[in-house]
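For this depiction, one protein chain was excluded, whereas all remaining protein chains were kept in their positions.
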């Protein structure tokens, strides 16, 4: 027999693929919730008998059943292995999510973070027993200071947004120390959502600065809004359009002239690391996402780390704990006292994100000063290569100048095709690529923001370009239905987000007993 | 728009799925050979400059280019991650491959095998610096002796076939020591291919013993073939039909009466571990596949380990090196001398498969004497559950008695359907299951041998049963074409094995320069 | 360089395709004054072997808890045995190197896992709903206070003196620039704290910890009633989530919000981070919750699937009106929590909690022989306060020098509170052997 074309007779097996009795699709296997597989008596651990004692629980012993499912280890391994296979990841393909810097995560760093000397030390051990850990933090701080040209760095923030919060707290503390209670923070329209959210969390009114047709901060408009009650401006540079704020020095000067601080969102530091020191741009304070520029894994949403570099003027307000050089080695200042007396206080329970610090320092040592510079250059080169090769079939958002580490397109090229940015993104999924960031930044209509990072090869960029070009042509050829039906080849097709939000189901609940059901 | 059924309009995207420009299928991504991605200048490692010296290569410095592809680490991670996603494995689903004991591989064992004290010690370090390693081998040997009831064990064989070789060598040595040069080895028809191959490798003529209609060794026929020139019988028990040789004691006696040794193939030890000691069955020598019964991972084909348990009569011939208790701790006898003077010699370069030993011992300690017994019981229970639930729609190869750890079916139930055992297996793949062992053992027509192992849950067996039942009905319903076209949903569909063997392409070669091509 | 795929040929070809001469032409928008002509003053790139040597040398300067003779350090971070399967699974590239699941069709792995995580958190805390994680327990607590203020539209916050001081400080930092007093009693591990008195009709919420920082257990029901009477919310903090396998969960005692540190399940000590903050509350408050939420829905083929939902609460949609500024959370630590919890199940978590408690009781009894030392707790789970006849800090230092990590001196958490100077917080988990307990007892006898 000739199997070659028999599949033509059974179209049904795609999508819902009723073609299989199990609903499985060969290697893509349907997987229930653990709650639907559990048996109360079963467990995936073996524990010794506890010593016989009379309990000291003071009458608070738990009476109700926990209701957790019981699974054996083989079931747990299979469950999470199968779930993982329903994810796209850097390890599986190009992940050009703009503003997210999805670069390769070296495995060496995972190995080193697990050394018992780092992974198995307690935050409240005597400081004398964790000198190596404090030295590591101090060394990482040195790299960050050198790369940014800033004199100080606060190490404890757990992520970028946490770093923004840290930064604005120091700014507010600095103003108040001068008895100068300012009320407003200026934020460009194109800013990431965490910027206004953070300003508000620090009790500031947020005012937005318009963008120029060139996708930069409108300096004139900024100057117009500046005034004695502006505490700070929050500017992302390179900005979320993937462009360098070429007037950044004037922007900084304008802010300083009005006694405002320049908070720089450093999420896009990857574009300039080793090439440009934010200190030379007039930045007063900036967070760095170690989980972006310095490759600590995103882990499906976290954890991250967001150290904040500071000018000497803001340094005294840095959050506790501080790592300082003392008479007998490194010391940890844990409360606002001594040199830290002006500190804004504690941002989280313990020291910084040590696990991320080890990874980030390993990344830095591996690249060295020379390699980090190359990182920025290759990241910018890759983005500009995409921009250049897609210019004619897609629509660059801003003119024909170069971009930095990410290329921004709008949806003009889809005009009249009936294909939306979302449809276009979903079609890309079937082609084996993660979509770009879509509908961000807000200043661009139907935005598609693509950040390849330096760890993509030319071969992989060429494949991506080829796929985008063929899709763009397909869209223009009027195949809207094809796009609207995408993705077809994924573990799940488009999901109904409206239904999810209308009647939220946020947890599993035991099925109602049969008779109760009607 | 309604995406729900639009896929109906585009049947083409299954199979060859021309529906995508890249040929990728969302998460299932096509991957080229590393040789097609490499750049000579590129490398995925960074090495320091070597000290300046004048070379001592005696004029043999390599002049020709190595021709290996150069890839960066990100490319290598992605390449092998993508390749891995084209594999089925225990971690992803039920792997009922009869005779292979595809049970769960605990991760603890992987972790322990990597302890520097085991993974980073050299086979030729002074014995004084590897006492813990020798103690581990000695402890594992103790477990194996206790579980089999045999007084001695040879630890060096690297796999089952290597163990068979070891066993037959000791048998031949023992005969020759008595000046008794025997020529023949008797092997049942149902035996695994390694049995006759090994006997031949030891210079023996192989004669096969027929099976009874009950799927056991024909005792009468065996006795008829036994004689003064029969060196040994090689019997697998439980046998490859998944049945226990209920006359095994008579079989052993018959062999011994003729001065022949009873070599037992212990590949199926999982069915009886902790329940039955081979010593009590009259076995003289038996190999144990640590990569089956004791869960060391199969790794896509290896490595394994095949220790061989021996009677006192055969023990003196065990291969070197030997681990023995000495005056100051454990000692290693590396050459045939002293107690080992009769040894058949060395089977491989160094000690046994240490990495497998650590895993196997961790497995044993985790289960304990009680757990190992439970392993055998659950393995047998799972197999019999499959047999019972499939009896009516498929055709059990041998009557209605119970089986041991695996259930054997023939293809009678497919008679007249136009569906072969192979077709049936391929259809199972689309359903998300690895096929059973097929066309083995040879004594059964169109054999399907299914071994679930004890680490499958009832839920997963029920799913498997449901899939098999629905396929059996489909076959009987005359849907031969459906089976012949299977699998449809795999990274590749049926592969042309004839073409592969007719004109073998066993390695990548650089593409011929354009002009050369015609 | 091993992480950079571009070859010099590639770079040349790409610059050509772009139509520029050199890489510098792509940095034209950077003011020349700010461009670094040459590499900064940092060491050059290094190979794996060299980097490993350098960092391993730093690691070797620390005393790992597992390499110490014994370790009883707790106070908000606990050393438990994490099954090998957990670390194996969280390192799968598809989990480790994925981003926030913004494209649900190719993120069902992360999304279903988060849904399972939320369900587990709700079950163990005894609450109705939980979010997809916060940075850690302390930031969860701070966000809970802000949420309470939003929800009841009041400012005053009452914090129990036995809430972990680092948590209180974090709350104070987060609340720093919103007005409204924060009331706190003086800490006293020998007295039951009177909190009811501090709750008035200006009060947004009461924050209590159970077990508290001194290890004591408290029935929260009366406090819940008191809060209800005044229209305030009860926020319960749990720093040792293993305790929920043995203790009545805050949800059953009437808490409105339960925040916890999830590190104990699936995560190592890591010198304090990354950890995973748990955040659970009642269904009626979900639209006030901070952080991401995974929810169930169906796909175009009608099959069950999962998505991030109710994002109108979040910064990327709501911007300055968001319920929180959090974006990146603790995803991978939540995964580790979920895997470990899946291995435990009800039975395993119950057994683990029983084992922890029994060992703690065992050590508490053994300590009776230390002259002048006294366990202050009536009740406790796996941690208690030992009052020594002399200041605890130097004793801890002395024992550390001998390789024994005795615990946390209360003075480290309450610097300057003289009444607590002699108090030592001692935590006991399943990882402590009886031999290690005896070593501690002997060492303390020698030191006091």
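Letters A, B and C mark the chains as written, and numbering starts fresh at 1 in each.
By our rule, a contact is a pair of C-beta atoms (placed from the backbone, for glycine too) under 8 Å apart; a residue touches a chain by one contact, two chains touch by 3 or more.
Every value quoted in this text rests on a predicted model; they were computed, and no experiment measured them.
Touch, as defined at the top, links the missing chain to these shown chains in the whole complex: A, B, C.
From the options B:47, B:224 or B:477, the residue with contact to the unseen chain in the full assembly is B:47. Listed for chain A, the residues touching the missing chain in the whole complex are 2-4, 26-27, 39, 41-48, 71-75, 77, 81, 106-108, 110-111. One chain of the complex is left out; on chain C, the residues touching it are 2, 48-49, 81, 83-84, 88, 91-93, 343, 430-431.
By our rule, only the chains that are shown with their structure count from here on.
One finds 44 Å separating the Cα centroids of chain A and chain B.
Taking the mean of the C-alpha atoms as each chain's centre, chain A and chain C sit 20 Å apart.
In chain C, the residues touching two or more other chains are 1-5, 10, 45-48, 50, 83, 85, 87-88, 93, 105-106, 300-302.
Among the residues of chain A, those touching two or more other chains are numbered 15, 73, 77, 81, 85-88, 90-92, 104, 106, 366, 429, 455-457, 485, 487, 490-491, 493-494.
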